[in-house]
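Note that one protein chain of the assembly has been removed; the remaining protein chains are unaltered in position.
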């Protein structure tokens, strides 16, 4: 009975609201628009620059998933931390990292966030509390759990936002982390970006009970919620609730973001495992930026305002490339620095 | 609706019955008695022999948990396979392995199941389809899943019975295995022997939602059941159902056996993390052999019959030690054999 | 190009041929089936063998390696593909503790006829977490056989031998080699015995031992030095465990000079072992100390200029050879 009452109380205190786009200040919507557009254009540019041979190795674009990071970020404060895997450009930009430093890193330049030594998958910013940028699928989940452990250890109110993919969600260390996070009530928001594919393997083929991914923490007592990851305000609403839930000391929570990546898994993936129609239909029906544009229509935003933003973003992105082009490669001596302190 | 009907059908076809001890042929009960008593006496003797310095290293006794393996084994056929971790003497005896070979291995003799090269934690019998005997907590769960994979690959009807502990149940590879077993409908019975402790850590301290361990496969679609692991017939009933469920091609299933180990984790553990009273109360209220004896009372079994059995078992156990004492150590050349074929 | 074959195709052919011969052989790993392999090594295999024998697994290296080992304990012959060996670190407990040690721990009862394969070492600027060479780690461990082929023809013969071998074999490929074409000779060995190195270039002045990708660089260095009058013998180790000491020592007895070349890290690497063996078995034959050419003792950087400083280059190998021949 007590557990039951508790549960009802919890459901009341922590339910995901609906945000009416008309009631959101237009400046806020425009900020989301800017942030999402920056990611989109930055990623498109990365793809081009990769094609020109200026970026190498693995490069995983975030196009299609922009609403997830921008919506999550809207609920965070600067002391909150973020960690993700290798599809990380969007997360970095959303965290406020400088597109110049990100692009320079992609291009292997000394001015990059990792001095050119990390590359696309390995960037960090202490200043912005962005903890990477990790290439081993699943590893960032334990790391993010540890960052949450540190927040709690320090009696900080900070939250560790820990992103992972639907494919990553099968890795054993995810469950090891869930158990510890639940046992010790660690302040972690696990954000599962379910873009329906783990490389070429669809979620139905890699996960038993593919429609229950949000629920995979339930057996450890971690509540999970499904969120429309293509809708910035749905993400924001979920993020607001999750941040409150975790900051209130209730322990971890899982948000499963239903989303979609438009491009191949990495630049070298022709993505033959799905039809063009499938991709096009998502773009048409659910593109997160189009969706936000529709909300902006409810406000007094002119075509010119939007064009102006587009122009500014384009400028920022172009400048990031110019900056990187003009930047030097790391000094050869850098090969042997930063191995140990 | 279909899923619902399906579920109802499943519940009807696969529910754990209750076995009335009065209706069980006395020979069957006596066989259980023999088998359980053999394990008990064998383990007591192992403890003694360890104390005499004739067994070394880690040695994990199974006393208290006898009903689990004997009950499970009662539902299996010879082509079914068994795998467990390091607390394995009971499993081996229940599989029909020769106590002489087991004791000889414990004593590091050439006549042991592993020629003295494995020790307590590492014995195997191809003949009895016993696949070990593994020292790394959790590893045997993936291995057992692979044995199930092999059964299915070969279109065999065999079932892979895969034992693991409550502590092991936190290991990530268990969930990786669950996902694959469920995805591919592998014929595996996961037998979780919840003896309430992972070494010195009680289940409440190592597992989030400690009363839900049976349920930890549910998010992968694996049904789980709690079984009174101190009651041989309850175990048998669960085993019968599980074997039928798996053999019918429904994929894996989990049986959580509530049980208890009487001795320390290994011979070197004084078990200060629990009170003597706790141990005594289990022994008094729920000892699996006492419980079985009570059932035997319902049949016409005389004290003399039981004494005769006790005597025979004692004899078998003593002979296993005599045999081992008389056996030679492995030839020194064995150091370099069996590394590669 | 009809008389050539790529390493990629050679590996696929090896697997496919063995699978045709033996129904107990199957391939399991991430993206091996519908995607035809992350690096297209298993191209066409799903079509030929179907989803029961070419199995796409979830990203759960630890679990599926353990699953493969369990299946091998029963006598099946799994080929477990790691998308790269970097990810096999997640599974290394199953490779070492379960696959490599069980024959011993069972007193010879339970064998583990499994092949773990996939690309090892650096690829094209894929960063620190995707570029490690695990050759010396695996070579360290009894109970395993460790193979790392260079050319397409031997890769095929070695992989076929590995699949037939009743022991666990770690088969270290190289992503940058997959697309390399090698001529198909008139005659060749269908099966290349494990544990045997090959003298891939005869020479009298100095012995260079290497494996995998680096063999090609050694051959280039040898060509270059031939022009300068230094006659280099190049040995492709092929199998790293057990190491073919005899072939190395025999060559050193002839040339009296030894250079080892590998892309992996220096400390306790394959080159360290080669040097120690030379010390133990050919000390009096050595006219110069063995020189190790290895990858830089640093995590793999991303920037192009730094990467070019990490993996041994032909000029470094040339310098090392000159050093041991006192021609530098």
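Which chain is which? They are A, B and C, in the order written, and residues in each are numbered from 1.
Quick note on the criterion: a contact is a pair of C-beta atoms (placed from the backbone, for glycine too) under 8 Å apart; a residue touches a chain by one contact, two chains touch by 3 or more.
These figures come from a predicted structure and were not determined experimentally.
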For the chain not depicted, the shown chains it touches: A, B, C
Per the touch definition above, residue among C:136, C:174, C:207 or C:256 touching the missing chain: C:136
Given A:21, A:112, A:165 or A:224, the one touching the chain that is not displayed: A:112
Touching the absent chain when the full complex is considered, from B:138, B:187, B:251 or B:288: B:138
Selected from A:144, A:224 or A:264 as touching the chain missing from the view: A:144
Touch residues of subunit B, complete complex, unshown partner: 56-58, 105, 108-110, 114, 116-122, 134-138, 167-168, 170-172, 198-201, 205-207, 273, 329-330, 332, 334-336, 339
Residues of subunit A (touch criterion as defined above) contacting the omitted chain: 81, 83, 112-118, 122-126, 131-136, 139, 141-151, 153-154, 172-173, 176-177, 179-180, 183-184, 337-341
Hidden partner interface residues of subunit C, rising order: 62, 86, 89-90, 92-93, 96-97, 100-101, 104-105, 127-129, 132, 136-137, 139-143, 241, 243, 264-265, 267-273, 275-276, 278-280, 283, 288-292, 297-299, 301
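Going forward, only the chains that are shown with their structure count from here on.
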Chain at maximum distance from subunit A, centres defined as averaged CA atoms: B
Whole-Å gap separating subunit A and subunit C, where each centre is the average of the chain's CA atoms: 38
Between subunit B and subunit A, distance of the C-alpha-averaged centres to the nearest whole Å: 45
Centre-of-Cα separation between subunit C and subunit B, whole angstrom: 41
Per-residue overlap in subunit B, given as positions that touch at least 2 other chains: 172-173, 176, 179, 183
Multi-chain contact residues (two or more partners), subunit C: 58, 60, 62-63
